[in-house]
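These notes are about the structure you will find just below.
A single protein chain has been omitted; all remaining protein chains appear in their positions.
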Amino acid sequence: MIKVGIVGGTGYTGVELLRILAGHPDADVRCITSRSEAGMAVADLYPNLRGHFDLAFSEPDLDTLTACDLVFFATPHGVAMRMVPELMARGIRVVDLSADFRIKDLKVWADWYGMPHETPEWAAKAVYGLPEVARDAIRAAQLVANPGCYPTAVQLGFLPLLENDLVDTSRLIADAKSGASGAGRQANIGMLHGEIGESFKAYGASGHRHLPEIRQGLANAASGADIGVTFVPHLLPMIRGIEATLYAELRNPADFDRLQSLYEERFADEPFVDVMPFGSHPETRSVRGANACRMALHRQPGSNMVIVSSVIDNLVKGAAGQAVQNMNIMFGIDETLGLAAPALLP
Amino acid sequence: MIKVGIVGGTGYTGVELLRILAGHPDADVRCITSRSEAGMAVADLYPNLRGHFDLAFSEPDLDTLTACDLVFFATPHGVAMRMVPELMARGIRVVDLSADFRIKDLKVWADWYGMPHETPEWAAKAVYGLPEVARDAIRAAQLVANPGCYPTAVQLGFLPLLENDLVDTSRLIADAKSGASGAGRQANIGMLHGEIGESFKAYGASGHRHLPEIRQGLANAASGADIGVTFVPHLLPMIRGIEATLYAELRNPADFDRLQSLYEERFADEPFVDVMPFGSHPETRSVRGANACRMALHRQPGSNMVIVSSVIDNLVKGAAGQAVQNMNIMFGIDETLGLAAPALLP
Amino acid sequence: MIKVGIVGGTGYTGVELLRILAGHPDADVRCITSRSEAGMAVADLYPNLRGHFDLAFSEPDLDTLTACDLVFFATPHGVAMRMVPELMARGIRVVDLSADFRIKDLKVWADWYGMPHETPEWAAKAVYGLPEVARDAIRAAQLVANPGCYPTAVQLGFLPLLENDLVDTSRLIADAKSGASGAGRQANIGMLHGEIGESFKAYGASGHRHLPEIRQGLANAASGADIGVTFVPHLLPMIRGIEATLYAELRNPADFDRLQSLYEERFADEPFVDVMPFGSHPETRSVRGANACRMALHRQPGSNMVIVSSVIDNLVKGAAGQAVQNMNIMFGIDETLGLAAPALLP
Partner (left out) sequence: MIKVGIVGGTGYTGVELLRILAGHPDADVRCITSRSEAGMAVADLYPNLRGHFDLAFSEPDLDTLTACDLVFFATPHGVAMRMVPELMARGIRVVDLSADFRIKDLKVWADWYGMPHETPEWAAKAVYGLPEVARDAIRAAQLVANPGCYPTAVQLGFLPLLENDLVDTSRLIADAKSGASGAGRQANIGMLHGEIGESFKAYGASGHRHLPEIRQGLANAASGADIGVTFVPHLLPMIRGIEATLYAELRNPADFDRLQSLYEERFADEPFVDVMPFGSHPETRSVRGANACRMALHRQPGSNMVIVSSVIDNLVKGAAGQAVQNMNIMFGIDETLGLAAPALLP
């Protein structure tokens, strides 16, 4: 039984970790911390957990955390960065769902997150936890940086193209759309139902924090080739789900014929990536609540442009589910434990 | 392993049965029938089931069905009524999710459903499958009539009041609201997103088919007392969830003091009924995807009116989940098998 | 041209006043105040107003306000109460969209709003601005208390029953449902899209501030008869619209035959009340953006219960539209000016 702690559990990622871990046979949640809600029963904040957890939020406390085998951080950026060294020193393993350890170039990190990185040695050692790319490193890691939601959908969709050097990497485009839960559970007028319902818009179109993370991941997949990628996120009037429509120009149009099998082979052994038939249109609801990425390829008549549509649930494969998948890998247990349920549709 | 067949599997109740049974350790879905989609893979119609079921829809076929231990009917009314006798004759057990066997007074049934009942002997034998009321009878039953969605939410909410003869049964009111999935998956202009989104209305306010079912259930709970109940359903601009706000006049205002403990005791051993603290406001999302009914009591200053707010997921505790709960009871296995996952929130 | 000022214009009621007044031929908005957004262009906060208003929010300033003919208050309760006396003294007319002057019994007001009333003399003089009840008094009033959203839908729906003494007034029930814009535009976790979307719940079921306002209005309609009314509001996962389902027991069942014509006659000359055919189901979208209340009557077989379904747009007939209607009446101009556009459907 893996003893699990969660730091920063009042947000949507926190409740989603609990929901998933409630059905995990080998994990036991020992503590969940929140400064603002310390003392409150988890089930009082999240009534869907009534009858499933007897836990209350507690003040973050090193002794309690170090009694765990694994600690998930579901905190704003800047928190894990500071707490990780002590946990590392005591041999605790960590999956950080925040952005603190995702970017290797700490100057870039500092620019986008507006603060200097305080634990560069751990930033260097952290493994970027995209299992489909780094499973072995994750298995061995003490500290895993859980990928961002958009970066997960975008990287998985582009991977086979870049790994096989098939497209012009200087002009990639990722037009991505996310449900409102991606913005977290903060008091924020801009995320009120009255502001978001029945409306749609781009945001962060001049530059979003997930851009450098995407660029780094795509560069790795392309063996370090220069990446020119334009990433525009949009806000959907719904709660869960990301769809990313990806555009890449095929260098050799003849390669179109083998793309589908290339994608299918690339992900054939991946339990959580589903390549749908060519020309399909993945729906976000087909992954709602599930740790899955579904994708499909398209080509328009007379065009060299590969179009990939990739969908995930931003709170699951884009956050808590992938974090549990990483935990499973780190502890050498069946990677699908706790993650096998089908999506909730309709 | 219980061998399960599903008749009429293309609707929302059908896909929900599959979603739940995918995680049921003791059930094996052997066939799922659909005249209109015979030959189509289940996962092509419902992509959330990709990787979970290899089944295709088949023509309804008696031989296949009679190789099952249990058959669920997820058909429009009038279908199960005709097919049940042959299954009964061969010893197959049936949970009918349609309305065919819910009403004991067949004249009432005929009036509301617009056709004569063709198998009155089975209508008489069928057990109305509300586990919280009829668990023992369900266990012994060969044919279970799975309750309607509204009747489940309304009956559970009123039960303790009626069983203890605390309220004026001549003027009960159930103001109920349902998500759009309750209307099924039919080509119907009135259920288009463009017609339903961002709008709300009552429907069936002059009389809805669930009214006689509610009246029968409440009369049974009240030991046959005359029931005057007004039931108005409404259509919510969302997919899943029913909330019923119930109004009943307490005969003796002093009884208010013991209502909460009465409710808690009545449902103390029920795995799927959750009485929240007095004055709570159950949210439909707290039961989304879960086989749960949550309820709470309210009183307004100076008033004798008991107010109960009761929520369920209409596709789960209001249909497929309750059907699986009934199957579990009928086969003497743990009643919560396949039904233990928390609701999906947010 | 009526010179108009708006105090507290950053909320949904403020922008709705501007939207309506943009098309009003006889009104000229001279100032709109906001402490928090002073200096910001109105169109920067509300881009739908780009090209329609050149105004910026200004600090509330008595000189500017007293240069107006009419001032609308779209403020939280407690603000108008304090500012009104000076405006009254200088002869300015006021329509207060807050609750400050709605309740005549100031002890009741203080209990529900948690503060003593500071200007009881104006509370006594204020006219409750439901035009269908008090048109003449509104015409003559200097200070009009614009009714609350729920009380508008509920009172209009009950009026003919009470005015004609047809029902048991001791057990009236109003089960009401509102879109999220009714809660205003405040940073509030509970009103996030992630909290409200795809969910439904009752709130304030143990007592909501609109209850005493409803009770007062119904008592007046019933010539002071004792009113026992249960009012339960609910929160809809949509932005605009209120539906109230009203229940009242007819004293004499024979009266059912004349109810429809009674309702039609009562509102025959009302430009903004639409009695639909018996058995209709008014949809909130049929009044979206329009200053209209649509209602319909229902009866269930064998029941004495009159059921009325009444819909309004909470921001229009439930707030800003009714306020403009009151302005039109107060200034003796065509009551429908600025308010004639049909609802936006779909």
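Letters A, B and C mark the chains in the order given here, with residues in each chain numbered from 1 onward.
What we mean here is this: a contact is a pair of C-beta atoms (placed from the backbone, for glycine too) under 8 Å apart; a residue touches a chain by one contact, two chains touch by 3 or more.
None of the values given here were measured: they were computed from a predicted structure.
Student: For the chain that's not shown, point to the residue among A:K3, A:K125 or A:R299 touching it.
Tutor: If we include the chain that is not displayed, A:R299 is the one touching it.
Student: Among B:R35, B:R90, B:K107 or B:H193, single out the residue that touches the unshown chain.
Tutor: The single option touching the absent chain is B:H193.
Student: Considering the complete complex, identify which of C:D175, C:E195, C:E213 or C:D274 is in touch with the unshown chain.
Tutor: Candidates C:D175, C:E195, C:E213 or C:D274; residue touching the omitted chain: C:D274.
Student: Which of these touches the unseen chain: A:I103, A:I239, A:L262 or A:A290?
Tutor: A:I239
Student: Mind listing the subunit A residues that contact the chain we can't see here?
Tutor: Residues of subunit A in contact with the hidden chain: 171, 173, 175, 177, 179, 194-195, 197-203, 205-207, 211, 228, 230-232, 234, 236-241, 243, 245, 247, 249, 279, 281-285, 288, 298-301, 303, 305, 307, 309, 311, 346.
Student: Could you list which residues of subunit B touch the chain missing from the display?
Tutor: 12, 180-181, 183, 185-189, 191-198, 237-239
Student: Given the full complex, what residues of subunit C touch the hidden partner chain?
Tutor: Given the touch definition above, subunit C has residues 12, 15, 18-19, 22-23, 46-52, 181, 185, 197-198, 239-240, 274, 276, 282-283, 285-290, 294, 340-346 touching the missing chain.
Going forward, only the chains that are shown with their structure count from here on.
Student: Return the distance between the CA-based centres of subunit A and subunit C, expressed in whole Å.
Tutor: Computed value for the inter-centroid distance: 45 Å.
Student: Find the geometric centre of each of subunit A and subunit B from their Cα atoms only, then give the gap between the two centres in Å, rounded to an integer.
Tutor: Those two chain centres are 36 Å apart.
Student: Centre to centre, by mean C-alpha position, how many angstrom separate subunit B and subunit C?
Tutor: Inter-chain centre distance comes to 38 Å.
Student: Residues touching two or more other chains, restricted to subunit A: which are they?
Tutor: 12, 181, 185, 197-198, 239
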